[in-house]
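Shown here: the complex without one of its protein chains, the others still in place.
To keep things simple, chains are lettered A and B as they appear, and every chain counts its residues starting from 1.
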Amino acid sequence: MNITRMMEWDIWGGAIIVFAGPYGMYLLMQWLKQLKRQSALSYNQAANLHNNQHQTLECSTDDTASIHTDTSDERHLLSISSLLHQKIDYIGNQLGHSSDLTVRYLTLSDHSARNSAILFINGLVDEKMISDFIISPVMQNRDSISSILSQQPEQLLSTLHESYIPICKGEMCPSAEYVVSKLLSGSVALLVDGVTETLVMDVKSSNGRNGEEPISEPLVRGPRIGFVESIEDNISILRIRAVDRNLTIQPYELGARNTTKAALVFIRDLANAELVAEVDRRIQTIDIDDLPESGYLEQLIEDDFLSPFPQMQNTERPDRVIAALLEGRIAILLDGTPFVLLAPVTFSMLLQSPEDYYERWLPSTLIRMLRYLAAFIAMFVPAIYISFVSFHHGMIPTKLAVSMAGTREGVPFPPIVEALMMEISIEILREAGLRLPKPVGQTVGLVGGLVIGQAAVEARIVSPIMVIVVALTAITSFAIPQYGAGMPIRILRFVAMFCAATFGLYGVLLFFIMLYTHIVRLHSFGIPYDSPTAPPQAAGFKDWKDFMIRVPLFLLKRRPRMNHPQDSVRQDPNPKPKG
Amino acid sequence: MAVRPSLICKWKLLFSLLIVISLITGCWDSQKIEDLTFAVGVGFDLVTEENSDQSVATASSKLKVTYQNLIPTQTMSSSSSSASTASESYHNITAIGDSVHELTRRVSILTKPISGEHVKVIVIGRKLAEKIELETLLNLFFRDEEFRESCLIFIAREEAARILSSSKIDIPSLLIKSISDNQYRSTKILPTFTLQKAISKLQSNSSFILQTVDVQEGNIIFSGGGIIDGKTHRLTNFFSPNEVQGLAWITGHKEGGLLTIRNQRKETLFIYEIARIKSNMVARVQGEQISFHIRVRSTGRISEDWRNLKTDPKHTKQLVHQSEAQVTAEVKTYLQNTINTMQRYKEDVANFDTTLRIQHPHIWHKVKGDWNRVFSTIPITYDVRIQIEDYGLENMGLSQD
Partner (left out) sequence: MIHVKTRSESLSAMQIAVLLANNILGTSILLLPGSLSLAMDTPDGWLSILIGGCLVVGCGYLMLWFSRRFPGMTLFECTELIMGKWIGKAINVILIIYFILLCSYEMRILAEVVNLFLLERTPKSAIIIAMMAVSLYLLFGGLNAITRMLTFILPLTLFVLAICLALSLKVFDINNLRPVLGKGFGPVLKGVKETFQSFLGIEALLILPAYLKQWKNTYHAVWLGVGIPTIVYLLTTVIVIGGLTLDGAKITAWPTISLIRSFEYTGVLVERYDSFLLTVWILQIFTVYILYHFYMVEVLKTILAQSKPTIWIFVSLPVIYILAMLPNHINDVYSLLKYLYWLYYFMLLLPVLLVVVSFCRKDIQYGRTS
């Protein structure tokens, strides 16, 4: 060891840089984090003030408050007979006191108020039918009904059904259990105090405007339905497909001025309770005057605002939401937007499509691997091209190297400038094509991609191989099934290119380490973002069955472990023969 | 950690400054690909009076290096010019200097920077190989990591520069490489010898044989081998193509090649096409006496028959036996010839040393220091068994009257 080297300036210069650089970065990060914390603090203070006003305001005008809160309040106030009360309570419990369960009380006799109730789930039933054909006949014939009630209470319901209520489908159910499942499929239940049976009538609504196939996530094979703007419709779309009684809808009213309905949807016996509590806590902290889109919600409750990766998934597809719910994840619906948020999310989920499960396993495995390849190409290929062309000429096969040198002959810019020019222009083209009406957008793409590309090559501003690389990255970034998932790749591609221009392949490697470090440090609602790549337990590697590949469905007997679902069994591992 | 905003501003400034500095000073190694020329072959020669370049050569000049560079193909240009560029897609650059290192410096004055990472072929002129140790020559390539260990080494019969400028149509270096890739089709071509192998052999002080290339009538031909002595690390002798052929039979591991069987009047009788040669070397040690026995097994077929066959089909078997005997005799002459040459030159290039090292390590350690001398006196026996599996069209030949 040469101690005299201690005197040389580059050692000391380097030492200062290696101290000051990272330390400066650290302080910067600390400051940014503090920035968020401070803003949250000041926000909360303001919020508290605001909330007080808000509450006083709410007392005066509560006509917009939901029926659910109304009825539950009144139920406590008024004493109804224990049987009816128990029944309603039971049904309410079964449905997790979801907001869309409506209880409408009726008074059948004058002796006791409210000795009957109609139960239905909002959005699933045609309310006009209920008021016209159930409530109004009952009210009009109250005298005769009240006499039946006092004489033969057991006969009441059948008499009602047979003589008074003009609804075709109706039946008597002795068990409340059955009533719940009928309710979930769009029936209305008539409960009468003192009568054990329940009259269940089918008043299923034709569900408003049907959601068309979502433009942002079209599938070749899969349901052609998407969410719509109304939260009731969206919940009913979910309800229609997911008749599980454990599907719980937890309501929120968000936005101080323009109050918007939101709902946290999860399956009670699947979703991890901690996850639900955490999401609930974060939603409770939101205080903003308006929430026009679920993107607002996403940004207000995400984990790391500095990360380029989305920490919640947004989708317009009900099937995707239901699949996510069945994996033990949660969904957040917001009124006024067809985009539903899913959490938690990992990078691998962003590269999955519902179609992976609808197709047979071999094609979907292939497609999935292609997607990972596409993500890799979209992020790294320009960087690798730069590092090969300007640093590691020896690693290219000889003939390719010579032809690359030939094509770059006469191009005045270094590869990084060339790549930046092309990448930036293609991103602009993409953005331009996106905002324009469809036919015009296509023209822009054609003009930009073909004409400018060709002209640029002929003018020797860029080399033809660069055009190929840029086109390749553009195309591969379209192969990513979700728009939001492609964004980090588009951003990080530029970072990778700068790293490559400084350090060549070593720089690309450093960038990769940095990127992956960021991913392992990032969490989405408690789930590490890189899951299921590196599970803590060896058993966690079983999640790999549905990661880069998609094994046949009969092997996917358990839900992904990374979400820590309460009930991990998806298919009975030891199925009993039916019969 | 509470940090005051003003402090933060200073830090931010410093930090962005750092980033800018690092970006400006960065890209130390960045070099545009079109600014380079790619050398695919390198030739070394000794400059003698008659062929030296008058302008550069001085009395002290010793070495001449020839870089064969590829000219990038101009795909951009229109079709009219592409026809003209096709004829010549390489150019050679020559420099003369005292040492290998000086050569590279001289070259760098002459042309665009040369990238040596794509060098496929190194050709060493005969005179140079006889004059200087191969190690000093190759050391530059081996130490300087620009050149890869996978490039092949050849000895030029005459002058390396001539070989590298021989062909007008093909790029000579690439041509040499693709011919040597053909080695499974001929026993006259030696197995490829990479820089890595040469360094290992030189390090272990064992003799080895390099393919020689020559130019005849403007064509590159592979003609025999040049022996590099293990002690002196210099080129000492040459093998004729026939001796190379014998060497292939000794070392085995061949899957192709031809053997022409002639009669006493030098007329071609038939051609034996080798499907496989397997040879097995056994070292025998009795007391101090070392001896080798080579077992050669080969299968093949008769691919061409020039004999005027008039035997009836009954005698097919006999004919095959007869042919096999003829091939065996021919192979034996090759073998004997090669062994004699090797022992005469006192150069073991057929890996007899490896056999001894593996089979009798203790004896090997005793004779290691003076192996080539010991080798020259060692009795070497062999037996050859040829099996003709396929007669090609012979059956038809037999049936005709």
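Everything that follows uses one rule, which is that a residue touches a chain if its C-beta (ideal position, glycine included) is under 8 Å from a C-beta of that chain, and two chains touch if they have at least 3 such contacts.
Computed from a prediction, not measured in an experiment: that's the story for all the values here.
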TODO: From the listed residues B:S204, B:Q318 or B:T377, report the one that touches the chain absent from this view.
DONE: B:S204
Task: Hidden-chain contact residue, picked from the options A:L326, A:V520 or A:I549 - done: A:V520
Open item on the list: For the chain not shown, which residue from A:I17, A:A277, A:V451 or A:V569 touches it across the whole complex?
Closed with: A:I17
Open item on the list: Using the document's contact rule, name the residues of subunit A that touch the chain not shown here.
Closed with: 1-3, 5-6, 10-11, 13-19, 21-23, 25-26, 391-392, 394-395, 397-398, 503-507, 509-510, 513-514, 516-518, 520-521, 528, 530, 533-538
Open item on the list: On subunit B, where is the contact patch with the chain that was removed from view?
Closed with: 1, 22, 25-26, 28-29, 145, 148-150, 194-197, 199-201, 203-204, 354, 357-359, 361
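Going forward, only the chains that are shown with their structure count from here on.
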- [ ] Just give me the whole-number Å value for how far the CA centre of subunit A lies from that of subunit B.
- [x] 64
Open item on the list: Touching residues of subunit B toward subunit A in the complex: what are they?
Closed with: 1-3, 5, 7-8, 11-12, 14-15, 18, 22-23, 26-27, 29-34, 36, 38, 40, 70, 72-76, 115, 117-118, 120, 146, 148
Task: Contact set on subunit A toward subunit B in their complex - done: 17, 20-21, 24-25, 27-28, 30-31, 34, 389-391, 393-394, 398, 401-411, 414-415, 457, 460, 464, 498, 501-504
